[in-house]
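Heads up: the structure comes next, in structure tokens.
One protein chain omitted, others in place.
Lettered A and B in written order, each chain numbered from 1.
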Amino acid sequence: MSTPDTLPAPDAAATPAPVALAVAGLSIRFGGLMAVEDMTFEVREGEVLSLIGPNGAGKTSAFNAITGYIPASSGSITYRGVPLTGLKPDQIAGHGVVRTFQKTSVFNGLPVLDNVLIGLHRRARQHPLAIMLGLPGVRRDEARLRDLAWEILDLVSLRGRAGEVAASLSYGELRLLEVAIALAAEPTLLLLDEPVSGMNPAETGAFMALIARIRTRGTTILLVEHDMKMVMGVSDRVVCLNQGRIIADGPPAAIQRDPQVIRAYLGERYVRARG
Amino acid sequence: MDQLLQHALNAMILGGTYALLGIGLTLIFGIMRVVNFTHGELYAFGAYMMYMWVMLIGANFVVSIALAVALGVLLGAGIEILLLRRLRGADIDTTMLVMIGAWIAMQNTEQLVWSGVAKSIDSPFPSAPLVMGGVSVSWTRLFVFAVAVMLIAGTWVLIQKTRLGKAMRATFQDREAAALMGVRIDRVHTATFAIGSGLAAAAGALLGPVFVVYPTIGDLASLKAFAIVILGGLGSIPGATIGGFILAFMEELGAGYVSSGYRDAMGFLLIIVILLVKPTGLFARKERIG
Partner (left out) sequence: MSRAVTLAWVVFLFTLPLWMDNLYFLHVLIMAGIFIVAAMSLNLLLGYTGQLSLGHVAFFGIGAYVSSLCSLGFEIHVFDVPVGLAPKPVWLSMIVAVVFAGLCGWMIGKISFKVRGAYFVIVSVSFAEVTRLVALNWLELTQGPMALNNIPFLKLWLPGIGDIDVLGKMPNYYLVLVVAVVTYVIIRRLVHSRAGRAMIALRENEPLATSVGIDVTRFLVLATVVSAALAGLAGAVYAQYVRIVDPDVFLFIYTVTMVIMVVTGGKGTLAGPIVGGLIFGILPELLRGFEVQPEIQWVVYGVLMILIVYFLPEGIVPAVRDGWRRVGGRSGAPPAQPAPATPAGATPATAEASP
């Protein structure tokens, strides 16, 4: 719960923060298909890094490999010096690396508050025997978890919907709930997979504000997103992928001017629109 | 040595009918994603129909087998249309509960109709066994084996060579794509369940005269079919065929060298061991569901 008072401003040119996540030589193969080829990039502590690239560029595959949902064919993934390759998703979450999913994924049948409580799993201190014996420590812990859950619901502005079943939320609210569940798991590195796809501009704006609030908690963010306004608005750095390979890596302004990126991904129309 | 050979021969012959049972179940699971708990009841149904035609009506033995299989096919189609069609798209557990309900209802209906007393079916073959060297085999069992092999071959041809078989294979691969290509999924499902049920009824009609028929024979038949199918990998026909023979060998050897009381336990031990070692079964084609 340490909230640093002074945050590295996005364009602070002081000494760079230490490396948090290091992906080196990552390749992912499905049968004969190369989804990701020799991918190398780093995410620094406290920054917001966006992975962009056209569909099929291997962004989601990279996400899945980092979080342990698919095995890497070769290469290494280390977070704060700990190798993540070969670990199961829950173990990776245990190291503070938590993700959301591209396709909206919540606990549909449960109330919003319970969704967040499930997310708080890692922060609960309850031994199964203590639970069954009904020890007072468990009740205190439950009360503490509830307070934490309300806090997180406040952060994503879903307090008013706490009692509703998740399935009854609007699309935009569902995407906020996803983030709330992930935040509950106390990530130090949060991976967001296309969080604003399908949102209207107002919702996207609110989401950008949410990312800014999450940053103030000291959480590093790795973002995969198609919405360029969002990417350029929140990122400290952008890595552009094409056909499984990295073609550009730099601050948003540089990426926007990078000819390779423009050719591979952004297209002439975007350049004209910006111009 | 002769004893071992005799066990092997018995296993070979039993394996043919087990394979029939397994193929039926694996077809239904592979194509429809239904864990069919009524499978054993169709086996029992086949055996009772055999009893009815041969012993009560006095029909010809071979004709009776054909009739039993045909009735099994009809009953299977009926179950699919009546119970399963409206559950399409429901999750696998829901379907399983319905099939368990159907199983209980069917088995106890059998008990009501035929009473709990075991029935035996006379076979028209000479009772003196065929003796070859140190081993012997009854003519009935030989006949049963021959018919089972023919039915297995027939099913294989049906799946590989006919239009229906093609539609079934397409549905197995990808239901949505098959539907888009104009395959009528409803018909494929009905046909699949009917064929699978027919095969179970055939196994019952064939083994009825070898053993005796009583209302709960279906339970063991179901469980053995599950063992066979898990051995072979859910959804694989060659796997089910080989699995049928493997189970028969295990049972014969278990009964011969451990204790006849544990004969039927072999299949379950096999399931547990297989799932420990290779959860996808020995011959899995696709990744398992669940």
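Observations on the structure shown:
The rule is simple: contacts are C-beta pairs under 8 Å (C-beta built on N, C-alpha and C of every residue); 3 or more make two chains touch, one makes a residue touch a chain.
This one's a predicted model, so the numbers in the text were calculated from it and none came from an experiment.
Put simply, the missing chain touches A, B once the whole complex is considered. Between the chain not shown and the residues A:Val138, A:Leu155, A:Ala206 or A:Ile247, the one that touches is A:Val138. From the set B:Gln3, B:Gln111 or B:Gln160, the residue in touch with the chain omitted from the display is B:Gln111, counting the whole complex. If you put the hidden chain back, the residue from B:Leu5, B:Val62, B:Ile92 or B:Ala118 that touches it is B:Ile92. Only one of A:Ser105, A:Ser157, A:Ser197 or A:Gln243 touches the absent chain when the whole complex is considered: A:Ser105. Residues touching the missing chain, restricted to chain A, are 67, 69, 88-91, 93-94, 98-101, 105-111, 113-114, 117-119, 121-122, 124, 126, 128, 131-132, 134, 138-139, 141-143, 145-147, 150, 160, 162-165, 167, 181-182, 184-185 (touch as defined at the top). Panel shows chain B; residues 29, 35, 83, 86, 92-94, 96-98, 100-109, 111-112, 219, 223, 226-227, 230, 234, 259, 261-262, 264-265, 267-269, 271-272, 275-276, 279, 288-290 of it touch the chain omitted from the view.
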